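Other chains dropped; remaining ones untouched in position.
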Amino acid sequence: MNIGFIGLGNMGGPMALNLLKAGHTLEVFDLVPASVQRLTDAGAHALASPADLARSQVELIITMLPAARHVKAVYMGEDGLLAHVAPGVRLIDSSTIDPMTARDVAAAAARQGNPMLDAPVSGGTGGAAAGTLTFMVGGSAADFEQAQPVLAAMGKNIVHCGGAGNGQVAKVANNMLLGISMIGVAEAMNLGVALGMDAKVLAGVINTSSGRCWSSDTYNPFPGVLDNAPAARGYSGGFGTDLMLKDLGLATEAAKQARQPVLLGALAQQLYQSFSAQGHGELDFSAIIQLYTGTSQ
Amino acid sequence: MNIGFIGLGNMGGPMALNLLKAGHTLEVFDLVPASVQRLTDAGAHALASPADLARSQVELIITMLPAARHVKAVYMGEDGLLAHVAPGVRLIDSSTIDPMTARDVAAAAARQGNPMLDAPVSGGTGGAAAGTLTFMVGGSAADFEQAQPVLAAMGKNIVHCGGAGNGQVAKVANNMLLGISMIGVAEAMNLGVALGMDAKVLAGVINTSSGRCWSSDTYNPFPGVLDNAPAARGYSGGFGTDLMLKDLGLATEAAKQARQPVLLGALAQQLYQSFSAQGHGELDFSAIIQLYTGTSQ
């Protein structure tokens, strides 16, 4: 299939490479020449603007952008995709943005005959490179069916979450819970160790009890518990604190619009904000445990 | 083995019955005659006081009491167990109390030659009846070894958590995390559903993603997601809000003594307190989701 791809950064770049590996041809665009270069070196064809890309012979356009304002500009800007794309061309936005914007863009696309899916991912840059991302997909069942083979070239877990915007809803809800759980594990581990328990023994108890969670059994923030978690390598790599902070910002903003209280979610956001303000926004989000131990200060 | 058992309530009663079923003989005491009756009907021998029980020919005494003040009174009171028990008789306290008191009592017991374990449980009244409790055990490895066969008659998961008091530490840390996770799941589920997602689909995404936790995949608080969770039966049965509140009280008090901040833990405590103050302390703790939806108000 001839696919357009806009946004070739840390996530979009390796995702696009996986599409090439799967045998698709690519028309690509990014503002950063070096990011484009990596893709053209691998066989993609570069275009000068989203408008040019929209006018090329692509059947599907995928976008992977930093925030809602970029998505709005690329799709709905004066010289954006929707102004130039032919009816029938399918659109997939894999950016993580608020559900409302995702629905606005999808509605605008639908009005002019372009089926659109929101398909944010989890799995980080490692998952993007390995082609093992999880896609949380919002849109019609038929559009989801059609998109699945293409998404399968970039990820291994492709989940249909319901209508337009629901991919974003699933991501924002899951990541808010993740942000809360991680701090919960940090507090529980610190408390238990301060009271005299061995960290590995405590994690073992939790992981076979009702406190069991991904943040404890797969990504434990306490140093020495897991050999392959970010805590074992100085909290480098992984899912950065500032990215978690962005997702919690989306969650609390969505909650505000839905008039839904999220007390722990809002407090978690403030704690990651505190940690980021101390200069640790680049560390993996599990480093939030240092806000309690003061290790890094 | 001839075993003494003090505290024959909702938890202690069925635990003692399981000891009888396993072939042990029992000397029992409780302040409530009906609770004693159930055990004597099943073959146990009743005694008039903890002091009498301590002076009987038991090799081991197990206690299951509501709170630290009862444990202190039963063991260290003027006419308590320690004042009358022969050296060498082993002691197991299965009450859920603060680690400091557990250590104080164990130290007093050790000084007069009575090896003692703290062995709080999880699994609720259902687990107590079925003999499937989890025991979190603090004390020496040798004492733990000796106790294991007896505990195995009442539970299926017997975990050694380290020295005296560490059973309590493990329980308090695990349950604080549980209390946080449950509210996190409640917020995430409510937010997702308010934003337009189907609850079962959302739970499915979370349960295969980084938000995965026991509170979501085994005990989901959102009605309709799991057929066998308390949410499916009006939040009856299960682990009561006021019991969770008690455990969070132990956790925050232990944190205060350890000078360890637990921000989400303290906020979770206040939220269960709010829900209990509205008159819902008897409901399963997963009913905390109603604090957000106002369903019950």
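Here are a few things to note about the model shown:
Labels for the chains are A and B, by order of writing; each one numbers its residues from 1.
Definition applied: a residue touches a chain if its C-beta (ideal position, glycine included) is under 8 Å from a C-beta of that chain, and two chains touch if they have at least 3 such contacts.
Please read all numbers here as calculations on a predicted model, not as lab measurements.
Taking the whole complex of the structure file rather than the 2 chains in place, the copy count of the single sequence reaches 4.
Everything below uses one rule, namely that only the chains that are shown with their structure count from here on.
For the pair subunit A and subunit B, the distance between C-alpha centroids works out to 39 Å. Within the complex formed with subunit A, the residues of subunit B that make contact are 99, 122, 134, 136, 157, 159-163, 165-166, 169-170, 172-178, 180-181, 183-185, 187-192, 194-198, 201-202, 204-206, 208-216, 218-219, 251, 254-255, 258-265, 267-268, 271, 292.
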